[in-house]
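The complex appears here without one of its protein chains, the remainder shown in place.
And then chain A:
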């Protein structure tokens, strides 16, 4: 870990402005991802801005009938919130399928949105990695890729976004609210928030330098059955091989996003119209441009089967 300076921000705008003053500044929320990466010198901020005291840790109702989730709300509190449990069960279930109780007590909404990939080569600083060191190459391609992405990949990077929460937010059409260093606020639809790797896998989101996430809003509840199916090699405390976050209506229609397959939570709206034709038809659309490796090709069939399991669960 490189030495760094530290400050506590007084307000969201103040935090964003402080971050803009120092190009190597980073916000720190729960620290459960950032600190690990700093210890390995994969992240090397020279200045940390603690955003924990900004009163962004609550939920409020929106005029549109939805909810606004504070960026600093802990994953545990979010998952346990009464309105989330009754109206957005998918979000609650996705959160509880992730990490461990201790981690969720620290982890925040914004931190979870921005957690970085778990590609093993990203973590090993002896290995070339375009995400860690732009232009150095991708060691994963041609190597150990069992966990990595099967769709939306590029020649520069085949990493996945490992978050469970993001899968739920994508299926629920969340919007990310931010404040920029100049005080301007904006709302970024979740579909546009996470980027595909392309030639710039180090750029993972639509955020600009210094832009602070203040909240995530969800539109009014969808009803239906909320199911989060996370598939993994062990029963708990593991990242998803694939996961399916779905809201299925009584008439069999629904929407869903898939985790563990791409650089962002993977949702293809057109595929959802195929639901009545069964999981294989849906998968064909979902993975139309898939480029799996020999080691992770199984994720295609696995997603189909996980989807089938979700549809079956919704029926019963």
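Here, contacts are C-beta pairs under 8 Å (C-beta built on N, C-alpha and C of every residue); 3 or more make two chains touch, one makes a residue touch a chain; residues count from 1.
Keep this in mind: contacts and distances are computed from a predicted model.
> Given that one chain of this complex has been left out, which of "Xanthine dehydrogenase family protein molybdopterin-binding subunit", "ABC transporter permease", "Helicase Helix-turn-helix domain-containing protein" or "MalK_1 protein" is its protein name according to UniProt?
"Xanthine dehydrogenase family protein molybdopterin-binding subunit"
> Out of A:58, A:146, A:186 or A:220, which residue would touch the omitted chain in the full complex?
A:146
> Looking at the full complex, which residue from A:118, A:225 or A:291 touches the chain that isn't shown here?
A:118
> Tell me which residue among A:72, A:261, A:275 or A:302 touches the hidden chain in the full complex.
Residue touching the chain left out of view: A:302.
> If the hidden chain were put back, which of A:127, A:190, A:222 or A:261 would touch it?
A:127
> Where does chain A touch the missing chain, residue by residue?
Counting only chain A, the missing chain is touched by 1-3, 39-41, 118, 120-121, 123-127, 139, 142-144, 146, 229, 231-239, 241, 298, 301-302, 305-306, 308-309, 312.
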